[in-house]
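Read through the structure below, which is laid out as structure tokens, and then see the notes.
A single protein chain has been omitted from the complex, and every remaining protein chain is retained in its original position.
Here is chain A:
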């Protein structure tokens, strides 16, 4: 339903259209609530607004290389190393128009458009386990999660059935199985690596990753099976992977209950002292700079970790002088991200007759095998990590570090190089109170709103974990018979994994956390925050599946509360 100036009152308002906002919109609309969905950025319509989805490298300007203009406009987005190429740059912000500040380096990689980062996410859909939900309580870092696996298990299944997750069941307590469509296949070298791991280790295995790409025979409305194009980040015209644009937003639209308003920069949730509830949201129209107010009985804040926290911090009132729901003083603190880009590479001398086809949009996965709660797996650091990686055959880039030339070189390039494998650890970051984001009212953006300042770093526990990631990767590849095994630890800063989270954490106690077990602000129960900011610990798993499950769960709670007249 298109936005109309005459209507400014709704049952619910959802701020954000990314992976969490899309789910909130779908569930609230399907639950019968008239819902306004606010998006800061431009509209993006599924299929028609994916301009590079079908282009090959030679069809992209400069073969995909960012132009000088792009480099000037996206210097911080470029830190990710893969998002500002010509195929995907339009999904990421112009850093000059959307500045932020760094007391310590923080890579804030993001896009402002309908669908948000659901269009560009890594698609790994992994469940957290009770190893993760118990972790803070057991070692004392952070506060205890207010939920356990049993509280969210059915919601994981609910989400997986809707989005489509392919993968292999393993029966591991630290990585619970889900509702899976058939797994994608490992290639011959990955199968060999798996076989060698089983030969040399009893505490670990290798499987294909669990990805939100459709395989198998089940049907998904408006979407089709993954066609193995491996161009996911450009937007998939088939809807082969899950995104808000392909899935949840169309579902919300079909109900007739959704009003989607792009170009709407939400900056304040209005708190009513009398009712002790939120009554609406203030926005700036980013095109006209007009300030508008919308009213609703339920607000879902799903703008992404940093943006949601920023909105809450800006939502000041007599009752909440330090930001909405910030009785604990924890709002903006406990900023976390995963750490990766540490592991090993190696060559494999064999299977030279097997052609490698670079089209599988998935990597292999070696589940966590450290600190599982028993003496045998205990390490000198807390928490844990898993590995992801891929075996490929070298393409033309293998010739870069050579001085060869002539027709022989051209003919060599027409043959695939030797098999290579690369793997990286993907590790948990502890929730440190001093890792935080704050607002700078002296440095405002183009709309006069305060900019965000990051003060965050990885500490000793993460460094110890990284050393173990590298040594284990080297050892596994060496034992497996790979050649030329080389460990690496790449330059790395928080934010780089694009999994920022934790700045409005859930908890049991309003004195030490912002949100309760249903993602409601403790003292303002009709405001739900369900994006990454709600995370009490980071675990090591890619977090999006958990955001979706928590959002669906919170939305059903909100619908029940709304219908019982509590809001």
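Note that in this section contacts are C-beta pairs under 8 Å (C-beta built on N, C-alpha and C of every residue); 3 or more make two chains touch, one makes a residue touch a chain; residues count from 1.
Quick note on the criterion: contacts and distances are computed from a predicted model.
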Hidden chain of the complex, named as in its UniProt record, picked from "(Fe-S)-binding protein", "Signal recognition particle protein", "Nitrite reductase (NADH) large subunit" or "Gluconate 2-dehydrogenase subunit 3 family protein": "Gluconate 2-dehydrogenase subunit 3 family protein"
Considering the complete complex, identify which of A:96, A:185, A:354 or A:409 is in touch with the unshown chain. A:409
Touching the hidden chain in the full complex, which residues of chain A are there? Just list them. 56-59, 61-63, 65-68, 71, 230-231, 358, 395-397, 399-407, 409-410, 413-414, 416
